[in-house]
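Before any comments, here is the structure.
Moving on to chain A:
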Amino acid sequence: MSADLVLDLTHRRGDFTLSVEVSRPAMGVTGIFGPSGAGKTTLLRLIAGFDRPDRGRIVFDGEDWTGLPPSRRPVGTVFQAPRLFPHLSVRGNLDYAVKRAAAGGPGFADVVEALDLAPLLDRRTHTLSGGEAQRVALGRALMTAPRLLLLDEPLAALDAERKAAILPYLGSALKRFAIPALYVSHSIDEMVRLADRIMVLRDGRVAAFGPAAAVIEGLDPAPGEGFEAGVIVEAAVADRPNAYGLSRLDLAGQALTVPGLDGVSEGAVVRLRIRARDVAIATQRPEGLSIRNVIEVRLLERRDRGVHADLLLDAGGPHLRARITRESADALSLVEGQTVFALIKTVSLEGLV
Partner candidate 1 sequence: MLRAALLALLFAVSARAGADEALIAVAANFARTAETLAEAYEAESGHMITISPGSTGQLYARIVQGAPYDAFLSADTERPAMLVEAGQAVAGSRFTYALGRLALWSADPDRIGPDGAAALSGDFRFLAIANPRTAPYGAAAMETLEALGLTDAVQDRLVTGGDVGSAYAFIASGNAELGFIALSQLPDGQGSAWIVPEHLHTPLAQDAVLLTRGADNPAATGFLAYLQTDAARAVIEAAGYAAGARE
Partner candidate 2 sequence: MTGPILLTLALASVTTLILMALSLPLAWWLATTRSRIKPVIEAVTALPLILPPTVLGFYLLLLMAPASPLGGFWLEVTGTTLAFSFTGLVVASVIYSLPFAVQPLQAAFERVGPDMMEAAASLRARPLDAFLTVALPLSARGALTAAVLSFAHTVGEFGVILMVGGNIEGRTRTISIAVWEHVESLEYAQAHALSAGLLVFAFVTLFAVYALGRGRKLHVR
């Protein structure tokens, strides 16, 4: 499902001005990422119709939504708090959406199955845990048969454990129902897990917009941004876990060892996140080292920032980032174009693609 989403909006609130002008086909999950106060939630509220922009328009698939009240926009919204109706049961909340749904959306049974809501249906909403309530809220939004799904930091109120429990549901549901979604978060982890493309908002303006991997790779670790520089790479599973519980991955022809991956079949593609600070550099292939992941790379770019040097590396297709001290970079006399070895201390597995 793909339709053009045209946003041309200016909205001022006090000192803050949101000014966004983008026109892209909406498909998959678009992460809207940025620090607090960047205008992420404001943008979503304008698209949902809860606030009216001072100027501009919102056009989706050729339909002008600008003047439509929220109830007439084919949009499903999941808020930061679940906002379930306390006077209705879980089933009542879902039925509320079904009764008013447009035609052609995912069916009740499909959504219940995808989000594993069956055990919750007859519960009162106040007996649900935060994660369960948010799953119901997502199901309720899906049942309105939305053509665009808006998720406003739906996991922000949950602790790490609950977040980990709901993420798989969220990821698989977004994929299964293939409804274009805008996903607001300031968590880079959620972006990595869920977003196909990322729009970075900073001070009410679009700072970057593109494929997730490229945007994350290009993110400057500016102070206070709340995330760390790094890259997202995809690698195929080459070997199932060995006796040590380690699996081998194929990263553009080079081997990468990661823990776990039980139950994942060979050939499956996984998404990995590698932080810049977890990558060290050697000018020769090192011997007698505990670090097993050594990837031969070409130095594409060296950028000095104060005490640090940020390096962009090409591993034969996939890119890596490394952050080392400027002193080390000078000691190794690193220059662009040079072939070096990237020593990767930690790889975090972000899930299947």
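Here is how the candidates were picked: all candidates are chains of the complex that A comes from, given by their letters.
In this text, a residue touches a chain if its C-beta (ideal position, glycine included) is under 8 Å from a C-beta of that chain, and two chains touch if they have at least 3 such contacts; residues count from 1.
Note that the coordinates shown come from a computational prediction; the quantities given were computed from them, not determined experimentally.
J.: Chain A is shown by itself; which of 1 or 2 touches it in the complex?
T.: Spelled out: of the options 1 or 2, chain A touches 2.
J.: Mind listing the chain A positions that touch candidate 2 in their complex?
T.: 48-50, 69-72, 75-77, 79, 81-87, 96-97, 100-102, 125-126, 133, 140-141, 144
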